[in-house]
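Below: the structure, in C-alpha cells.
Note that one protein chain is taken out, while the other chains of the complex remain in position.
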Amino acid sequence: MMNEECGVVGIASRNPVSVSIYYALRAIQHRGQESTGISVFDSTLCRIKTHKSMGLVERAFGSRDLDKLKGNIGIGHVRYSTAGGSRIENAQPLTISTQFGEISLAHNGDIVNADALRAGRKKEGWAFTTETDSEVIVRLFAGELSQTKDPVRAMARVMRQISGSYSLTILVGNRLFAVRDPNGIKPLCIGKLPSGSGGAGSGAINGASGGNGGGGYIAASESVSLDLLGAELVMDVQPGEMVEITADGIAGSIIAPGAPRAHCMFEYLYFARDDSVIDGRLAHEVRESIGERLAEEYPVKADMVVPVPDSGRTYAIGYAKRSGIPFDEVLIKNRYIWRTFIMPGQEQRDINVRLKLNPIKGLINGKRIVLVDDSIVRGTTMRRIVNLVRSAGAKEVHVRVGCPPIVSPCYLGIDMHTVDQFIAAGRQIEEVKKEIGTDSLGYISIGSMVKAVGLGNSLCVGCLTGKYPVPPPDNATPRKTKQKCI
Amino acid sequence: MMNEECGVVGIASRNPVSVSIYYALRAIQHRGQESTGISVFDSTLCRIKTHKSMGLVERAFGSRDLDKLKGNIGIGHVRYSTAGGSRIENAQPLTISTQFGEISLAHNGDIVNADALRAGRKKEGWAFTTETDSEVIVRLFAGELSQTKDPVRAMARVMRQISGSYSLTILVGNRLFAVRDPNGIKPLCIGKLPSGSGGAGSGAINGASGGNGGGGYIAASESVSLDLLGAELVMDVQPGEMVEITADGIAGSIIAPGAPRAHCMFEYLYFARDDSVIDGRLAHEVRESIGERLAEEYPVKADMVVPVPDSGRTYAIGYAKRSGIPFDEVLIKNRYIWRTFIMPGQEQRDINVRLKLNPIKGLINGKRIVLVDDSIVRGTTMRRIVNLVRSAGAKEVHVRVGCPPIVSPCYLGIDMHTVDQFIAAGRQIEEVKKEIGTDSLGYISIGSMVKAVGLGNSLCVGCLTGKYPVPPPDNATPRKTKQKCI
Amino acid sequence: MMNEECGVVGIASRNPVSVSIYYALRAIQHRGQESTGISVFDSTLCRIKTHKSMGLVERAFGSRDLDKLKGNIGIGHVRYSTAGGSRIENAQPLTISTQFGEISLAHNGDIVNADALRAGRKKEGWAFTTETDSEVIVRLFAGELSQTKDPVRAMARVMRQISGSYSLTILVGNRLFAVRDPNGIKPLCIGKLPSGSGGAGSGAINGASGGNGGGGYIAASESVSLDLLGAELVMDVQPGEMVEITADGIAGSIIAPGAPRAHCMFEYLYFARDDSVIDGRLAHEVRESIGERLAEEYPVKADMVVPVPDSGRTYAIGYAKRSGIPFDEVLIKNRYIWRTFIMPGQEQRDINVRLKLNPIKGLINGKRIVLVDDSIVRGTTMRRIVNLVRSAGAKEVHVRVGCPPIVSPCYLGIDMHTVDQFIAAGRQIEEVKKEIGTDSLGYISIGSMVKAVGLGNSLCVGCLTGKYPVPPPDNATPRKTKQKCI
Partner (left out) sequence: MMNEECGVVGIASRNPVSVSIYYALRAIQHRGQESTGISVFDSTLCRIKTHKSMGLVERAFGSRDLDKLKGNIGIGHVRYSTAGGSRIENAQPLTISTQFGEISLAHNGDIVNADALRAGRKKEGWAFTTETDSEVIVRLFAGELSQTKDPVRAMARVMRQISGSYSLTILVGNRLFAVRDPNGIKPLCIGKLPSGSGGAGSGAINGASGGNGGGGYIAASESVSLDLLGAELVMDVQPGEMVEITADGIAGSIIAPGAPRAHCMFEYLYFARDDSVIDGRLAHEVRESIGERLAEEYPVKADMVVPVPDSGRTYAIGYAKRSGIPFDEVLIKNRYIWRTFIMPGQEQRDINVRLKLNPIKGLINGKRIVLVDDSIVRGTTMRRIVNLVRSAGAKEVHVRVGCPPIVSPCYLGIDMHTVDQFIAAGRQIEEVKKEIGTDSLGYISIGSMVKAVGLGNSLCVGCLTGKYPVPPPDNATPRKTKQKCI
C-alpha cells in the first residue's frame, strides 16, 4: 500500500475562513490522516494563530478551536508520514517569526536536496529546529525575503535552490500565496468561492461565527475541496508559478520557468479521489478509460468482472463496459476495519485480509473471474486476494492492473523508497503471475496509461521507468539526516 | 437512516474461543457500534468472565483483554442503541448469578411485552437492576430454571411468556445455547469450525494463546462471521428452536412450535451485509434481483444508472444489467466521515451531505440519471441527494428504491418507532416524488420484493403493511418504562 | 497501607442538590478514589437519574453532568475497592426498579453474611446481577418492601437478616433515608444546611443552576462534608437507627435495638480526616491525646520528634507537647507522587520510598530521633523509613505508634483480610522492633487508646483483640463468591 504525503489548503475571503478551511481539509483527508493543522492571520492581534493536532480533521478540531482561529485569510494541512516521524512536532503548518513578521507554510511533496541544503546552511552557522523539508523551505524563504523584501522574488530565489516536488500554501503575514514546483509534480488548483448567504460552507459549526459566504478564493491540493465549498474551479497553479490570493482576486506569475511538466501519474491512478480534476483531467475518467484499454490489451473469456473494493472499482467498470463481461461486486468490504496490522504472524495476516474482504462463495464458485485493481506494489495483498477468490471456488482468476509495473523508487512524495519492495522490479511478468498465483495477469502498458491520462508527455513516470524529472538524491536511498559521530 | 439493534455470537470449541469471538464480532460490527462485550466460561475459576466496553470491537479489546478471557466456550455481543441509553451499564452480555451458577445472555431483538412482564414480576416483589429487555429474559429464564432444573424446559416456559423478536446466545454455566423466537424474525445461523492448525482464525493476537484450530461450533447473527473463521454454514436456527452447542456437536429442538415464519425482510434489504446468507438466501442476490425487477417495473430512458454508495450499489448493478443502461459510480463517498450530525442549521446539513457524497459534475452534467438506493425512510437524505445530482447538471433524475414504501413503525428490533417519521406514510407516491424533487420515482412492489427474497410468505413485512406477526405493545408508541409519581 | 471502603452522602433540600452532593463527596474523597456516583430523584421525569464514573469526584463530574442531575433530593457515593473488582459495574449508588418505583442505595461497610444470604435467596430462585453486598441489601429491602409497603418496617426486617457493618443512604422513589448498623460500626452523621443566598455551597459550577441555599438536611459519612457546605452538625445516626430526611426535617427511630455500640476505632486513628467529628469525638483531639499518652507510656531521651507525614503529624504534635522534645518536620513529602507501585524489584521499592519521603540529612545527622506514625500494619514501609532516617545519620531512632498492635483481620469494612500480613501477629514487640530496625518501639496500649478516644467500651477493637461485635464469616477468609464447578 502506498500513501500520499500531505494535502494543502489556503483561503482568502471577506469573512472568517477557519470553518471553510476545516471543510476543505476534510475533503482531502485521504491525503493524510496522521496530523492536521490550520493557521489563520488574526488581524486584531496582528499575528498568525495556529491549531495543530494528531489524527483526523474531524477529531482535531472542535467548534471552539475553530472559533478561536479568527481571521479572513489562512492555510491548512493534512499530513501522512512514515512511522518514525509520527509526532506533533512535525505537524504543519510550520510558522516562523522574522523581521517581516510571521510566515506560515503548508507543504505537499518532497525536497530531494533537502539534506544538502541543510548541510550547506549549517556550515554558514544556521541551526534547524525540526527535521522537515518544510523548515528548509520556509527558512530559505525567510532568508531570501530579508534580502529581497519581496515574497515573489524571494520565492523565485528559493526555487532556484530547491529541487523536488512541492505544492505550497504560504502565509506571509497577512498575505496568502500558492506555489507549485517547476515540474508541477504535485497537484494544486484554485477556485472562486461563492458570495452571499447561500454560499456553500457558509454555515458555522455549533453556531460558531466562522463560516463563510464572503466570497474570495481558495487554493487546494484537489478540486474536491472546491466542490465541497461550492467553489468554481478557476485554474491549476502552473508549474513554476506563484499565485497571490486575496479576497478579491488572484495574481500569478511563472517564477521558475523552463522545466518540463511532470505531473505525478499516481495522482490519477491512486492518490486523488475519483472525483478530483487535476490539470484538467478527471481521475474517474482516466481510471475508467484505463479499464477499457485493459480490456483491449488483455481480453479474456470470463464470467464476471470483479473490482477489488474500493480502489479497483472504476477500473473494473471500464473493463466490464468494454469487454461486455458482467460487472459484479462479490468481494465485500468490511467498512469498520481501521487497525489490523498490529497482529503478527502469517495466519494473522490471512485472517486480516479476510476481515477486510469477504468473497461471496455462492456467486464466485465455478466462475471465471476477472479481478481488477488499481496497482500492485509488493504483491502480498494481491496474492492473498487471489487466494481468497480461489478458495471461494473460482474456476479461473485473471488479474488486471490499472498501473504499469512499478520498478523504481519514488523520491518525489510517494512512500515507496526502496526497490526491493516492488514485486515487479527485476521480474518478468510471468514470474509475477506465478508469485501472485493468478491464471493470467495484465498490467496496462505505459503507452495506454499515458493515453488514458491524456496529457501526453507531461507526466512523471519515474516509478515505472527510473527516469525522473529531477535528479534523485546522491545516495539514492531513503533520506535520513545523520550527524557524524566523532 | 435506520439502525439494527445488535448482533450475537456464541462459540464452543476444544481450544480457547475469545479471539475467535472477537473476529466473529468484527464481521458483524455493522449491526451495532455503540458497545460490545464477550463472556467466556473459565473452567479453572469455574466462573463466567466478561469484558465489556463502549465503542467498536477493535478498540474495545486489546490482546491482553482477550488473553484474560480464558475458556473454550463463550458468547459475544455488539450493540446499537438509541441516544438515551448509551451507557456501559446497558452493554451486553448480561450475566447473573443463580443457585445453578452463572448465566450470561446476548440478545438481538425487541421484546414487545417487556414492560408488562416487568410490571407483573415487580408486583410479585421482583426488582430489576437494568432497563433492558435482556434482563427480563434472563431473569425469567433463571426463575424457570430454578423450577425446572433444565435449561431447555425453562426456556420453553419463558418463550410462552415473552412476545417479540429475539435471537439469543446463552451461557448457562459451561453450557452454550442458541435460541430463536417462534417467528424467526431475527437471523441466527450455526456453523462448523475447522480443526487443525490450518484452521482459519487459528492465529492469536499479539501472540496471545487464544486463537483456535480446535474445531467446534459457532452460532452467529450472520453467516459472515462463519466465513471469516473459515466455518461451514450448517443450518439456520429454526423459528422456535433452541440448540445446544458443544465442541463436539449441536442438538436442537423446536420448543416453541406453531408460529408462522416471519423473517424480517429488512435484513435482506438493508441490515445484513451483502455477503450474508440468511435462511438460505444470499442478501446480494436478493438485492440484485430486486434491482432487475425494478428495471422491469419502472423502466426509463436514461444515460446512466448511479448507485447511492454504498447501500444502493447492488440494486443499481441489477437495474443496469436488466435495463442495459450503463452503470457508473459518479457519486463519490468520502470514507473519512464519522461525525457530521453535531452541527446544527440547515446549511450545515447541506454541506454535510456534500461532505459525504460528491457528484462528479463533468459526468453528470446534461445526463439523464437513474439514482438507485435501498430504501427511503424520512426522505430528507434522498431529497438532498437528488438536489445534489441536479446541482451537478443532471437533465433528469429518476429515483428507484429497493424497498417498498415504509408506512408503519417497527416494534421488533428496528429503530423506526413512530409513524410520523415516514415520508411515505399517508402520502401518495406522487406526493413523495414531489417532496423529493425527482422526475420519476419507482418503489419496488411488495410482490416483487417478496419474489426476489424467494421465501414466499415467510417474511415479516409489518413496516410495509402494518400487519405484524406478533401483536404490537398496548400503547403502540415507543416503549419507555415509566414509574408513577405519587 | 489500609484503605477505607467507601463514603456516603444524602441530601434533601428545597433547591437542587447535585452540586451540594458533589462538594460533600469531594470532602470525603479520602474514603475512596476508585469510583463515584450521584443519584437524584427528578420529580419532572418522576425517575431517579444517576451518573457514575471511575476515578476522582473532580474528574468524574463536569458542570454538565451536574446540571443534568436535576432534583432536590439525592444520594452520592465514593468507592474504594481491592484490585479485582475495579469496574464501573460495581460503582454505586446502585439503583433498582420495583413495583413501588425506583430504589437507589449507597453503602459503606461490609456484610459478613452476604454470601450466605445470596445463596439462600438463590435457592428460592433469585438471580443477582452484581457481586456487591449492596445488591444483597437493596434486593432484600425491595423484597421486604413488597410485603410491608413501608420502608421503615422493610428495613427493620432486612436488618434482622444482615450482619456486619453498614452505613447507608437510600432513595426510595422521592424519599431519603439514612441507616446505620446496630453496632454503629461505620460513621454516619446528619447536619442542617443553611438557607438563604449566603448559604455555603450555594454557588453553581460554571454558572450551573445547581447550587443550594435552599436549606434542608444532609447525611454524610464524615462531618467534614457538613463543614464544607456550611451545615450544622445535628446528630450522629444512632446504631440501629433509620432516619428519614426531608427538606423540612428529620425523623428517626431505632429499628434494630439492643446491640452494643462498636464504633470502628480505626476511623479515629487513621481513616477519618483529622477534622472529622465522629460520634461526638474529634479525630484530631483523639490523635493528639494518644500522642501525649505515648509520651507518658514510652518516654525517651531524644533531640527531635519527627512525624511520618502526613498521617503521623497530629500524634507527633501531642508527643512533642507532653515530652518537651522539640517537634520538627525533617522528613519531607513529595506532593506529586501518585503511582510508584507499578515498579517491581526491591531496589525500586527503596527508591520509591525515598521518592515520597526525603530526610533532611543536615538536621537529622547525629540526632536522636523520635519517629511517630499512626499505625504499623505490614511493617515494610516503617522499616524503610527507619532505614531512611538512619542513612541520614540519625544517632538513634525511636518509633512511637498511635495504634496498638494489629493482630487480627477485619471483616467489617477495612481492607485487612488475612492474618499473615500483620507484622505484629504472633510476634513479641521485641521481635517487631528488630524487624523494623529501630532502637526502641512503643505502641500505645489498648487501654490508653480507648481512653484517648473517650467512648469507653463503645469501640470495635476486633483487629487488636480478635473479638468482633458480630460473628466473622464461616470460612473466616477473604470472602469471594464461588460457584461450584460440576
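Observations on the structure shown:
The chains carry the letters A, B and C, assigned in the order they are written, with residues numbered from 1 in each.
As a working rule, a residue touches a chain if its C-beta (ideal position, glycine included) is under 8 Å from a C-beta of that chain, and two chains touch if they have at least 3 such contacts.
Note that the coordinates shown come from a computational prediction; the quantities given were computed from them, not determined experimentally.
In the full complex, the chain left out of view touches A, C.
Of the candidate positions C:V234, C:L355 or C:A425, contact with the hidden chain is made by C:L355.
Screening C:I218, C:I290 or C:V330 against the full complex identifies C:V330 as the residue touching the chain left out.
The chain that is not drawn here is touched, among residues C:H77, C:H284 or C:R383, by C:H284. For chain C, the residues touching the absent chain in the complete assembly are 23, 26-27, 29-30, 33, 56-58, 63, 200-207, 224, 227-228, 273-275, 277, 282, 284-285, 288, 310, 313-314, 317, 321, 326-330, 332, 334-339, 342-345, 347-348, 350-351, 354-355, 358-363. Within chain A, the residues in touch with the undisplayed chain are 43, 46-47, 88-89, 94-99, 101-103, 118-119, 122-131, 135, 138-139, 142-143, 146-147, 173-174, 481-486.
In this text, only the chains that are shown with their structure count from here on.
The most centrally placed chain, judged by C-alpha centroids, is B. Between the CA-based centres of chain A and chain C the separation comes to 60 Å, rounded to the whole angstrom. Note on chain placement: the centre of chain A and the centre of chain B lie 37 Å apart, centres being C-alpha means.
In chain B, no position touches at least two other chains.
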